[in-house]
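Note that this complex is displayed minus one protein chain, with the remaining chains in position.
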Amino acid sequence: MELVCPAGTPASLRAAVEAGADVVYCGFRDATNARNFPGLNFSRPELAEAVTFAHKHGVHVYLACNTYPQAGAEDIWHKAVDDAVAIGVDAVILADIGLLRYARDKHPDARLHLSVQASASNEEAIRFYHREFGVRRVVLPRVLSLEEIRMLNRRISVETEVFAFGGMCVMAEGRCSLSSYATGESPNMNGVCSPAAHVHYEERGDSTVSRLGNFTINVYGNDEKVGYPTLCKGRFRAMDKAGYLFEEPTSLDVTAILPELADAGVTALKIEGRQRGKAYISQVVGAFRASLDRIANGQTGARGNLAALSEGQADTTGAYRRSWQ
Amino acid sequence: MSIKRPSFTPFLLMNPIVRNVPTFALERLCLHAMATMYRRHKPVFERVTERETFALLVCPTDLDLDLFVALDPETPILRPAHEGDDNIIAARIIGPLPALLELLEGKSDGDALFFSRALRIEGRTDLVVALRNALDGEEIDLRSAVIESFGALGPAARLALRAAEAAYRQMQSDMDRMADTLISPIEKRLGGIDRRLGEHAENISGLQKSVKRRTPRTGQTVLAGDDFALPDPL
C-alpha cells in the first residue's frame, strides 16, 4: 500500500520525504484547500521547489484543491488547478463537480483524485465520478466499515485511498455545516473547521472552558487530556445526560488492521495532519513506514506507539469497525 | 491573570539567579536573542505577520520571568514583560520552558503538547497557531544559534554548552526521581482517599438523581464526564 503523507510547510514536506513517505500531499496558501490555516501551506515557488525535491527522492506530490469554489470567484480555483498542473504535481485532489469538469476539460492528461470532501460513499457515486470526470482514485469518507470497503473494491475499477491516522470527522465529510453554524466559516466554503480565530479558552476555577463562537464546546478539569476544540468532539447535554454525544476526543489509528486493509483491496493509506508540526510528521510517517515494511516482509505484529500524538491521547479504528456506528 | 503552577524542571533552580539578574542585562540578552533569531529566520516573521502584526506573552511555568514578544516583519521585539503588557498583547502561551524551547525548534508537536495540557493558550488562539505554523516551517537550531552568537569563542562555547546540556539532563533525571520519591507515598494516600470519595460520590449521585427530578435546573456550567460512552460489543 502506498503511504500518502501530509505537509503544511516545506519543512514538513522534507520531514515526510525523509521519514519514508511514498507521496506527500499539500495545498496552496489560500481558501482553495481544506486546511486554510494561518501561517500554513505553500506559495507557488515553494510548491515548485518541493516538487523538485520530492521527485529527486522518488517521492510523488499531490495537490489538494478540495474546497468548493465560491460562486462568482471560481477563477481562483481554476488558477490553482492550472498552476499545480504547470508545476508538475503527480495528481490534483478535487471535490467540486464544476471544478472536476474544468480540470478534465482543460487538462485531459492530469491525474485527478476525488477528495474525501466529495463524500463518495458508494459504488454508484464512485462510478459517476470515474465515468464523468475520469477520476482515477477516490479517497473514501471515514463513514465506511472495513467490510463495506472490501465490497466496494470488488465492484469498482477505481483505486481507493483510506485514512490511516489522525483527526477523524465523525460526520460525512463535505456535507457538514456545524462549523459555519457556530462560526460562519465552514470546511466547504472556507477550508476550515472550528477555526482558531473563533476559539476562546476561559479559566473557570479549576477548569478550562473552551468556547467556539457563542457556544461552550467543552469544560475540562486541569489534568484532563484534550482534543482540538472541534465542534463534533465537544461535550454536550441531551436527555438529562452530559458528555461526548458525537465523538470522544480521539484519533484514528489503523496500525492494528493494516493487513486487513491491504486484503480489502485498498491502494493507498492517507495520514491526516497538514496542520501538525514536522515532529508529528516524522514520528507518524516513520512508524507507518516501519509497519508497512514489516508487513511487506511477511512479518506480523505491527504495533506503533503514537497515542501521545493523538487527540485526547487516545486511538480508535473508527468506522472501520461496524460497532463504532 | 492566570494561575501559574511551577513545573518541576531544572529551570526552577535558576530562579534565584534570574530574580537577581539586573533588568538591563536581561534586556540586552533578549535584544541579542531576537536579533540572532531575526537574522537567521526572517521568513518566520514574514509568514506569521501575513495577516496582521501582534504581540504576545510567553510565560514559562518554571521561571519567574515572563517574556514579551512583538511580532513584526521589520522590527520584532523580545524583552522581559512589563506591567501593563496585558493591555497590548493578543495572547499568552503558558508552559514549562523545556516544552517551549522544543516547540521553538519544532522538535515536539505543538498540538500534542496542547492535547497533554503541557501547554496552555489564552487569548487569540489563531495567532498562536499562526506562530506555531511559521516556526515549524523553519529549521531552527538553538544550539548553533547560541554558538554563533558567541562569535570567536565558538569552539569554547560549544564545549561549555555541551557540558551545560549534560548537566541539565542529569538534573532533570535527578529531579524526576526526587519528585517520584516525594510524591508517590502521597499519591498512594490520595488514591485511597479517592476511592473512598468515589464511593461517597456514588451514594450522593443516587440521592441527587432523585432530587433532580423535583428541582429546576440551574444555569451554571458544571464539569461533565461522559454519559454517552458505549461499551464496545464483541
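Letters A and B mark the chains as written, and numbering starts fresh at 1 in each.
Keep this in mind: contacts are C-beta pairs under 8 Å (C-beta built on N, C-alpha and C of every residue); 3 or more make two chains touch, one makes a residue touch a chain.
The criterion applied here is as follows: contacts and distances are computed from a predicted model.
Missing chain, UniProt name from the options "Protease", "ABC transporter", "Sulfate transport system permease protein CysW" or "Extensin-like C-terminal domain-containing protein": "Protease".
Checked against the full complex, the candidates A:Ala48, A:Met189 or A:Ala308 give a single residue touching the omitted chain, namely A:Met189.
The chain omitted from view is touched by exactly one of A:Gly174, A:Gly227, A:Pro249 or A:Gly277, namely A:Gly174.
Across the entire complex, the residue among A:Arg44, A:Lys79, A:His107 or A:Arg127 in touch with the chain not shown is A:Arg127. Within the complete assembly, residues 217, 219-222, 224, 228, 230, 233 of chain B touch the chain that is not shown. For chain A, the residues touching the absent chain in the complete assembly are 68-72, 74, 95-99, 101-102, 118-125, 127-129, 131-132, 143-144, 148, 151, 170-172, 174-178, 180-184, 186, 188-189, 213-219, 232, 235-239, 241-242, 245-247, 319, 322-325.
Convention: only the chains that are shown with their structure count from here on.
Centre-to-centre separation of chain A and chain B, using mean CA positions: 28 Å.
On the side of chain A, the complex with chain B involves touching residues 8-12, 37-40, 195-197, 199-201, 203-204, 207-209, 216, 219-228, 235, 237, 240-245, 248-249, 275-280, 283, 308-313, 323.
Chain contact summary for the complex, chain B toward chain A: residues 2-3, 47-48, 50-51, 106-112, 114-117, 120-122, 124-134, 136-139, 212, 221-229, 232-233.
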